[in-house]
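What you see is the complex with one protein chain gone and the rest in place.
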Amino acid sequence: MKQTPHPLRLHPDRLFPADPAQRAIARRLYAEIAALPIVSPHGHTDPAWFAGNAAFANATELLLTPDHYVFRMLYSQGVDLDALGIPRADGSRAEVDPRAAWRTFAAHFHLFRGTPSASWLAHVFHEVFGLDVRLDAHSADACYDRISDALQTPAFAPRALFERFNIEVIATTESPLDPLLHHAAIRDSGWQGRVITAYRPDPVVDPEHEQFADALRRFGELSGEDVYDWQAYLRAHRQRRAAFARMGATSTDHGHPSAATADLPDAQARRLFDKVVRGQAGPADAELFRAQMLTEMAAMSVEDGLVMQLHPGCFRNHNQALFRRFGRDKGADIPLRTEYVHALKPLLDRFGNDPRFRLILFTLDESNYARELAPLA
Amino acid sequence: MKQTPHPLRLHPDRLFPADPAQRAIARRLYAEIAALPIVSPHGHTDPAWFAGNAAFANATELLLTPDHYVFRMLYSQGVDLDALGIPRADGSRAEVDPRAAWRTFAAHFHLFRGTPSASWLAHVFHEVFGLDVRLDAHSADACYDRISDALQTPAFAPRALFERFNIEVIATTESPLDPLLHHAAIRDSGWQGRVITAYRPDPVVDPEHEQFADALRRFGELSGEDVYDWQAYLRAHRQRRAAFARMGATSTDHGHPSAATADLPDAQARRLFDKVVRGQAGPADAELFRAQMLTEMAAMSVEDGLVMQLHPGCFRNHNQALFRRFGRDKGADIPLRTEYVHALKPLLDRFGNDPRFRLILFTLDESNYARELAPLA
Partner (left out) sequence: MKQTPHPLRLHPDRLFPADPAQRAIARRLYAEIAALPIVSPHGHTDPAWFAGNAAFANATELLLTPDHYVFRMLYSQGVDLDALGIPRADGSRAEVDPRAAWRTFAAHFHLFRGTPSASWLAHVFHEVFGLDVRLDAHSADACYDRISDALQTPAFAPRALFERFNIEVIATTESPLDPLLHHAAIRDSGWQGRVITAYRPDPVVDPEHEQFADALRRFGELSGEDVYDWQAYLRAHRQRRAAFARMGATSTDHGHPSAATADLPDAQARRLFDKVVRGQAGPADAELFRAQMLTEMAAMSVEDGLVMQLHPGCFRNHNQALFRRFGRDKGADIPLRTEYVHALKPLLDRFGNDPRFRLILFTLDESNYARELAPLA
């Protein structure tokens, strides 16, 4: 069936207000910053890309399989994740031709209208890959080929894209268990792109993380500390933070269900830790331990200068069936109403007036910006 | 006292944005849907209207006495509900000339400016009844007569209005105790208007409903089940749902204080139910029972295909004195901040991935749309 393709055009004011006076101001402000380099202190790129600089395999492997915002939306419309070849929790993966997965995506792409994913992808398609037709069932193959072919050329290798995008610095996040070999490879390669790590200790800090027991064991092996002892556990953190800092890290990164912090007397913190490592922590203990660890991390930040990043208020892996089949980070992360004022007080009482302490708060509850976060600043 | 009447005119753009670019889009979108038939899956019309097709008595009985948004606002300005002839909890009613009640309403109508009720009523006055002066103390009688006279003509009988408004289908809500005689009468009348019921089991599901004990007894009588036994109680629900479905129902409807759901082991659910029917349930038990019943209703929806509608987050009958004198549903329903993410997880863990399950969530807490409801979808 022949059909006239829908042209893909990007309105230059597409992210600006409709009101002419406001739009004129937005244009003026944007013109001043559009050419500035990108400084990305919190990102989710894979350092392996820049270490190996291997070509991305095809459109599906770059734009569909790793983007849980995209496949989560398809899932909500009844598309099975196996039909898209999303890796499963057990490490297996449905055998799906990436072109077939792309066609499924393309046939549903109209459903993304009005979403940030659609804006983002339209930009990528048009600006990065030069597509001039909209993605739909009819254009699916042509778009797939154009993107996949481009990815095999040197101009679309990871480092080339990094340079084309005028990135001054980009941060990745790694677990304390990560040996940071990719970052070492980047540093040793002589390439001038600045890709730095960030210390994200969630798996060894959150007793409810499904990998906690295993992660703690490996944390001990990697650090050489007896991490089942409270002080040694804290020393292991200091040691890994220092290793991260040597690999360029300027920050730590903490994804917690809430913003709760605690500042327990040492004996009480030690008892709580003992309960945690014996696997006896209930939900309230787990929450209190995470809360205490934020204050411990703040104390270390005052020592070593790493900026602390906290993004609370997300119920992760909310879809139990999906979590069991496909594991974590599959788009079932639901924002929660979040409280900061009581939650942060224990930490702020200790470090809030210390000029060496720097804390970046993220929120998924936009009502907090004016009410709680600005006044706390 | 002679006075020039204020003309009543409806601005064609009155519900559209002020910004010209947005307004043009709103006009274009509206033009595309303005002539479509009305499909009203959740309404509060009385099926007796369409069964009997009797003329509405007068302006007051149609537009004032049954609209608790309107008389609640008057009450907030010091108007006693008896002065409006609102029926009392004990079944009595102050003897008030409907024209006198209308005059009281008219004398206060300017106080509604800027409210949805005023927009709605202006539309009804102008578009349905052809009034061209604003309702106020001076125009009260003329408006009353014009509306009341029109209501006595065939063009304003309930079925005629149904057809004039181009309603494709409208749903009413009934308690499980309702024998659905009006719906049967509509179906048997040969009239083609589609008026369907919806299953709203609150009185036999909410232990804190003031009619619960009595409703449960009648639930048993009507269903022939021993509804004081947990499994028989659930069977009675299935039986009544089937009867509702035969009378056109496509949905159930649940008005709960919160969105809490639970998925208790059967023995625990049975013990909770026993406590409830013995009248021994405290507030926490009542909340847990309602939560469990949402999951039971979801299970039945998967079986029988009725779409589940949940509108939580309302503190009903908040005004104690008003509730005692005038009973429930007198406008003292106050929206509450509402949490969905934790609340719905037990139900979603069981049925959230089942393509047969359909749940419509309502909210009175508009901050939830983007934060919780869209990501949960």
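Order as written gives the chain letters A and B; numbering starts at 1 within each chain.
Throughout what follows, a residue touches a chain if its C-beta (ideal position, glycine included) is under 8 Å from a C-beta of that chain, and two chains touch if they have at least 3 such contacts.
Since the structure is predicted, the reported quantities are computational estimates derived from the model, not experimental observations.
Peer 1: For the chain that got dropped from the picture, name the residues of chain B it touches.
Peer 2: 18-19, 76, 78, 315, 318-322, 333-337, 364-367
Peer 1: Considering the whole complex rather than only what is displayed, give the residues of chain A touching the chain that is not shown.
Peer 2: The list for chain A reads 19, 21-22, 337, 339, 341-342, 345, 348-349, 352-353, 355, 367, 370-372, 375-377.
Note that only the chains that are shown with their structure count from here on.
Peer 1: Can you check how far apart chain A and chain B are, centre to centre, with Cα atoms defining each centre and the answer in Å?
Peer 2: Distance between chain centres, rounded to whole Å: 43 Å.
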